[in-house]
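Below you will find the structure I want to go over with you.
What you see is the complex with one protein chain gone and the rest in place.
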Amino acid sequence: MRALLEQSINLYAAILLIVSFAMISQRRILSLVHLYTAQGVTLVLATLTVAGLTHQPDLYVSAALTAVLKVIVIPLGLHRIIDRMNVRWDVEPLLNIPMTMLVGIVLVVFAFNLAMPISQLSASIARATLGIALACVLLSFMMMIVRAKAIPQVIGFLAMENGLFFAATAATNGMPMIVELGIALDVLVGVLILSVFMFQIREQFDSLDIRHLEQLRDDGKDPL
Amino acid sequence: MTLSGAVAQLLEIALALAGAPLLLGWVDQCRARLQNRSAPPLVQPYRVLRKLFHKESVVADSASPLFRIAPYAKFGCMTLACAIIPTVSTDLPLATAADAIALVGLFALARTFLALAAMDVGTAFGGMGARRDMLIGFLAEPALLMTLFCVSLITHSTSLANMVETMNRRPFGLEPSLAFAGIAFTIVSLAENTRIPVDNPATHLELTMIHEALVLEYSGRHLAMLEWAAALKLFAYSCIGLALFFPWGIAEIDSPLAMITALPVLVFKLAIGGVSLALIETISAKMRIFRVPEFLATAFLLAVIGLLVHQLLGA
Partner (left out) sequence: MIHIDWILLIAGGWLLLATASLLVLRATRIVARWIFPAGAALGLGLLVVALDAAFSPAEVAELVIGLPGLPMHLRVDALGAYFLVVIGVGVCGTSLFSAGYFRTEEGTAPGLLSFEYHVFLAAMTLVVLADDAYTFMVMWETMAVSSYLLVTANHRLASVRSAGYLYLLIAHIGAIALLMCFGILQDNTGDYRFSNLRSLRLDPAWSSVAFGLAVFGFGAKAGLVPLHVWLPEAHPAAPSPVSALMSAVMLKTAIYGLLRVCLDILQGGPWWWGMVLLALGLASALLGVVFSTVQTEMKRLLAYSSIENIGLIVTGIGLALTFHAYGMTALAALALSAALVHVLAHTFYKSLLFLGTGAVLHATGERNLGKLGGLIRSMPWVAWLVLAGALAGAGLPPFVGFISEWLLLQSFLLTTILPNSFLNMLIPLVAAAVALVVALAGYAMVKFFGVIFLGQPREDKLLQAHDAGAWERLGLLWFAGGVLVLGLMPTLLIELVDPVTRRLVGAGLAPAVHANGWLLLAPSGLERASYGPVAFLCGVGAATLLGVFIARGFFHGTLRRAAAWACGMAPLPVREQARLQDSAEGFGQPIRQIFETFFHVSRELPAPSDARPRYRVLIEDRIWLSAYLPIARAVDATARLVGRLQQGRISIYLLYSFLTLLVMLLLVRA
């Protein structure tokens, strides 16, 4: 039974990686939110498993916090924003999807290689999955770069934080509670600010396409 | 070549030839039931085959002998494929002739013959169908190869019988690389067997056809051979998936009597597989032809990630 639980951590890591890749190849913004929710659920399950195997009570609290925040509150908020702004589809990303996936593979190889020596030093059960967590972080970061609308960028930011959370679980059996709470608060405040920002962009340019932000360049040209 | 081996081999071939249209009929029935339609009888594909065999075959004026040979060649390739895949037993004498890589080559051979035959007649649809089918094939073939490699890396072998036996004997464990390989394999089977979301096997609009455009010029016994070969291909792909990812129940090389229990187990597994295929087809919509390369590229890259994850976690 114990061996099965340990193997399930690997499975959760794999699911995280699949979801990160799926996020890169999605065009519909609603699917992105669903995938983010799926990531949250996987994180909760993984944290619970590590908590059960290592008998650390504060990981249970951390799992509960993650469940409330990342499975319920933030997806609800994102749904409301999407409804208010009425965005459904993303425009063609800056790099076409097969190329993005190829770059993704290169990032995965890079992350796996980087993580190999570090994971040997860790004492956590989930140390082999450090490479996967790092890969998720890099993939989400790339998603933020190549997307052309604001909401997928926000979701990329949130997914990056998910990856970091999993990396902490993998490397050090979870973070100290105070760091945990601090990061959670940061994420919440960040999402609030970003949503205000998105409303402002919408007001100014009547579209959420970030390429319009280039017009704000200060080189003496008349704004349109 | 032992007696039990020869018996197992012949049993597999007979099972495939007789049972493949039944699988097709089951999938059609499930799909109809899920879509709230009245379902065709389970033996409908047999009736279709019989009807087609009785009809006269009409061949275009401009067709060359290649056109008439291709359906039989495809049928031959698919039969051999079903013969080497361990469906009820791993004790197959023919399995030493072709391993996993040769199996992929076998599918490629069948696809090439059919594409050439489609181009033979010289109509617009033949060329279009050939081009689209080769497009799907050129991405699906490496994806299938990589999926088989995922399993080969775990079992250290490319011989199908050996792979299945090793997977059967391993203690039950959750292997992430197999999860990746499984998803990639599902996508590849959907593409290669011309199922929704890649292709609609029941379409009659020429511009949306992929596989249908290849067989547009065929009629009579040639079309019957092609339909039978398509059913065999679906049977083969389902059996590969079941043998690699759910290998329980397959008789091994030194227990020939286990074949008796292997048969009902196979039927059960295929029934569940048929239901899931029908479910996937009902839930998804057919995608635009320009999205299909991206879909297949996803499968290819998932399989490659499976290999990488195996190197990371297992090696």
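Order of writing sets the labels: A and B. Residues in every chain begin at 1.
Everything that follows uses one rule, which is that contacts are C-beta pairs under 8 Å (C-beta built on N, C-alpha and C of every residue); 3 or more make two chains touch, one makes a residue touch a chain.
Everything quoted here is computed from the prediction, not taken from an experiment.
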Which of these touches the unseen chain: B:Asp91, B:Glu141 or B:Glu192? B:Glu141
Sole contact to the chain not displayed, among B:Ala8, B:Leu24, B:Val48 or B:Ala130: B:Ala130
Given B:Val7, B:Ala32 or B:Ala108, the residue that touches the chain left out of view is B:Ala108
Consider the whole complex, including the chain that is not shown, and state which of A:Gly77, A:Pro98 or A:Gly190 touches that chain. A:Pro98
Contact partner of the left-out chain, one of B:Leu80, B:Val164, B:Leu178 or B:Leu266: B:Leu80
So one chain is hidden, and I want to know which residue out of B:Asp28, B:Asp91, B:Asp120 or B:Glu192 touches that hidden chain in the complete assembly. B:Asp120
Residues of chain A in contact with the chain that isn't shown? 98-99, 105, 109, 112-113, 116
Residues in chain B touching the chain absent from view: 53-54, 56-62, 64, 66, 71-73, 75-77, 79-80, 83, 94, 96-99, 101-102, 105-106, 108-109, 112, 115-116, 119-128, 130-132, 134-135, 137-139, 141-142, 145-146, 149, 152-153, 156-159, 162, 206, 216-217, 220-221, 224-225, 290, 293, 300, 303-304, 307-308, 311-312, 315
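In the analysis below, only the chains that are shown with their structure count from here on.
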As a quick test, compute the distance in whole Å between the mean CA positions of chain A and chain B. 37
What residues of chain A sit close enough to touch chain B in their complex? 3-4, 7-8, 10-11, 13-15, 17-18, 21, 25, 97-98, 101-102, 104-105, 108-109, 112, 115-116, 128-129, 131-132
Per the touch rule above, chain B residues touching chain A in the complex are 172-177, 179-180, 183, 293-294, 297-298, 301-302, 304-305, 308-309, 311-313
